[in-house]
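Every protein chain of the complex appears in place save one, which is left out.
Up next, subunit A:
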Amino acid sequence: MKYESQKIAYAYFAVAMALFAIQVIGGLLAGFIYVFPNFLSELLPFNIVRMLHTNSLIVWLILGFFGAAYFLIPEEAEREIHSTKLAYLQLIILVVGTLGVVVTYVFNLFEGNWLLGKEGREFLEQPKWVKMGIVVAALIFLYNVSMTVLKGKKTAITNILLLGLWGLALLFLFAFYNPGNLALDKQYWWYVVHLWVEGVWELIMASILAYLMLKLTGVDREVVEKWLYVIVAAALFSGILGTGHHYYWIGTPAYWQWIGSIFSSLEVIPFFAMMAFAFVMVWKGRRDHPNKAALLWSLGCATLAFFGAGVWGFLHTLHGVNYYTHGTQITAAHGHLAFYGAYVCLNLAIFTYAMPILKNRDPYNQVLNMGSFWLMTSGMVFMTFVLTFAGTVQTHMQRVVGDYFMDVQDQVAIFYWMRLGSGVVVVLGALLFIYSIWVPRKEIIEPGAAETPAE
């Protein structure tokens, strides 16, 4: 660790990992309710569990991004973070907001209150006071990192990262606009939801991935930057008008069907480019970095993002296909692998890379960490396949044949059982990951181990 203020990332990563554990356990619970629908139906209804599962995902991913920014910006800008105090204040606001959300959701406090009650917009259910807290925290963050970068060295990685983080914060402002007209509500709602994950988050992803590649492979910065610009251009070109693929059936004019289909099909390109980038960098790289687990997570991130976001996204993005598959388990399959590949793996990659440095020790027990990669990944890929099969059957029975929703649900129950099984594997993998990051203190893998790979 070259800069003292990089230490801020430690606290962010710790909170993020705690929420990660809560998120996957919440997911497991939701998967259990799918096969035992009355489980906890009075105490903790499914809609609340699902809300906790998705909200905690978003919050821990964002905390991870913030932590990553605090970790890599000092190194890139070659100076300390502007204010350490503000960074911790920001974290406290976010933690208080998160706890407020959980308590409000679970006990349904202040129902209907415009400031304190939950708002009932999927993913943006947070009470208004929490939303305001998020904006204040984001402003503190942007001030803090922008000041650092403005006074320090500017690199392509920090420029793109800041562009992404500014976009993340500004687009969140649409969460405050809640028109009474449901079609308009959805239209603006996607300005947050879509333009985050298929717009500015991709910039954050590309820049963090570029940083990891720079450190892990030792390829020239010039080469990394060229890739980074191309990826970002492709992501924004396709992603912004790609929002149209959410406008097929919400009452917007029919031309959105073609705008959405064409532009969102191109969203595969930046994900393919990121995968190509990661592998080309590793092939070209001369550096034999001791943290093999971080490299595994980085490559896994780029590959699984291509399949989850790119391929599984394309699968149901054309409006002719989406007419049938909309809102079936196909969507769930895509959502799970896309978030896991693009953003979960990315965060776990930067945690794996940064935590040993933050703890000022060598990357211990990478075997456990790598094991957790394969456990989590195989669990998640299996879940994706299972949900894809469930979705295919559901699409045919419900949308083509015209059977009733609940009758069809009974027919696909076997897939929900298998999904529960794969969920158990994912949770075990996640817990193993957290264990491998925090606990082992022995078994140092020697940097640049003597045995040469068979070629």
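In the analysis below, a residue touches a chain if its C-beta (ideal position, glycine included) is under 8 Å from a C-beta of that chain, and two chains touch if they have at least 3 such contacts; residues count from 1.
By our rule, contacts and distances are computed from a predicted model.
Missing chain, UniProt protein name, picked from "Nitric oxide reductase NorE protein", "Cobalt transporter subunit CbtA", "3-isopropylmalate dehydratase large subunit" or "Cysteine desulfurase": "Nitric oxide reductase NorE protein". Contact with the chain that does not appear here is found for just one residue of A:104, A:207, A:238 or A:298, A:238.
Screening A:40, A:230 or A:250 against the full complex identifies A:230 as the residue touching the chain left out.
In the complete complex, the residue from A:262, A:332 or A:431 that touches the missing chain is A:262. Shown as candidates are A:153, A:221 or A:284; the residue that touches the absent chain is A:284. Annotation for subunit A: contacts to the undisplayed chain at residues 220, 223, 226, 229-230, 233-234, 237-238, 253-255, 258-259, 261-263, 265-266, 269, 284.
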